[in-house]
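Every protein chain except one is present and positioned as in the full complex.
Up next is subunit A:
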């Protein structure tokens, strides 16, 4: 819950909390229809037509435009090393990497890491709260929605967009490319999921929660944390006990 008191342990949500489910399902349906008409065909076209180097450059650009926020949030999470790394990436890729279209920083051994304000709140122990399907943006929760708002305000590009036409064009272009890139990046998995699932909405809700948990603990492939351990209601130990009866 957003009102929960802050602790030093990063928050990990272990079960879906969806009191707004009827409304969320309606928004989910509308999003699906809009996606089907606009973003999905664009992403399919992009997937099939755009050459690999273009896709790599776009992915780099989209990541780079987010670096000031990554740096800012890493700092807020008390991780000045990561904040410096993100800032360094931003400077290198924006100059040597030509406006971020080339990720030269990764070649220099500084890997990308995304940090947003939702993760910053979670870092201080604030759980996700109710699940929310945002219009156009899709799966979120109360904490991460607040995070999107803070990131929007904190983003230097959105200040710039208010004062300069060039910055505004860059901002709008980056929003468009970001949408295209992320839709393309998930298109195969989401197609599969939509085809195979019985309740697509519920599967997405679970995956969103797990993915955020993973980002909050900055989870690499370490097996120690890679698997979400227990559920609030029914975990693997319960299942083993059930099976042995």
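Just so we're on the same page, contacts are C-beta pairs under 8 Å (C-beta built on N, C-alpha and C of every residue); 3 or more make two chains touch, one makes a residue touch a chain; residues count from 1.
One rule holds in what follows: contacts and distances are computed from a predicted model.
Think of the chain that is not pictured: of "Phospholipid transport system substrate-binding protein", "beta-galactosidase", "Small ribosomal subunit protein bS18" or "Ferredoxin", UniProt labels it "Phospholipid transport system substrate-binding protein".
Across A:9, A:107 or A:199, the single residue that touches the chain missing here is A:199. Considering the complete assembly, subunit A touches the hidden chain via residues 15-16, 192, 196-199, 201-203, 205-207, 210-211, 214, 219, 221, 223-224, 226-228, 231, 233-234, 236-240, 242-243.
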